[in-house]
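What follows is an incomplete set of chains from the complex, kept in their original frame.
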Amino acid sequence: VTAEPLQPDTAGRLSLAPHRFAIRVYYEDTDFSGVVYHASYLRFLERGRTEFLRALGIGHRSIFAGADGESLHFVVRSMTIEFMKPALMDDWLWVETSIEALGGASIEMRQAVLRDAKPLIEASVRIGMVAQGKARRFPPLILNKLKSEFCQP
Amino acid sequence: VTAEPLQPDTAGRLSLAPHRFAIRVYYEDTDFSGVVYHASYLRFLERGRTEFLRALGIGHRSIFAGADGESLHFVVRSMTIEFMKPALMDDWLWVETSIEALGGASIEMRQAVLRDAKPLIEASVRIGMVAQGKARRFPPLILNKLKSEFCQP
């Protein structure tokens, strides 16, 4: 796919609340240093993106099964992540997800993990789409669902 | 700790509904064969036990921090698990947990993972308690909370 400038979210996004999803910290998420293992936050962020997309009517299993013509799935192209404060066993966290920029073949998402309204983690995640091992532009149906979230009337 | 016969749940348990906890299947839980990775179910079962105990007022982080006098944590002593049907990406599952037998130093739990009321996984899990690397009997406060769930008046 050709590179294409992402549309910056100049107007609308700031006024839209990010999608929020609650996560509980379990044994599996922690490590022997006593806090949450750093890679566990990527799992939390991925759950947040999955629920964000589900709320737009985009289901990973469904598009992988070919609901949009061919077997499609999202992939993470790149990620920048700041680990600011550790989460602890039994913590109740919120994952916030919003679209920062949207192109024909790429989404830039802004995500955070918060506890008591304070960010523990902040991340920028660039997402693309793949079919049969090759990068694909978003099919119109998926793109429209993403735009419905992203673009204000 | 000395071995001690567990109290079979002759009367009460059958009439008590098991504790139920909902789990969504995410990317992280699956493997390349297309279904949920077998070890992921142990994470699901552990979340179910954690929520079961939390509902009884027993918090892992709290007892580890010494709420009952010394730093305590539960450990799995043994487990038998049947993998009957696979769970799939995006599935909505229920973890059911109940106490089958309760001793002074050991709990036998019965657990299942279900989808649409059909069991995918069934497990028996024997749980003990550890402090400073050594097996411990349950302190009275914890034992009473466990009994409150287990024993019918």
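We just call them A and B in the order they show up, numbering each chain from 1.
Assume contacts are C-beta pairs under 8 Å (C-beta built on N, C-alpha and C of every residue); 3 or more make two chains touch, one makes a residue touch a chain.
Here the structure is a predicted model, which is why all the values come from computation and not from measurement.
Undergrad: With 2 chains in place and all of them the same protein, how many does the whole complex in this file have?
TA: Total copies of the sequence across the whole complex: 4.
One rule holds in what follows: only the chains that are shown with their structure count from here on.
Undergrad: For the two copies chain A and chain B, what is the rotation angle that overlays their Cα atoms, in steps of 5 degrees?
TA: Copies differ by a rotation of 180 degrees.
Undergrad: Roughly how many whole angstrom separate the Cα centroids of chain A and chain B?
TA: That gives a centre separation of 31 Å.
Undergrad: Where on chain A is chain B touching in the complex?
TA: Checking each residue of chain A against chain B gives 24, 26-28, 43, 46-47, 50, 54, 59-62, 64, 88-90.
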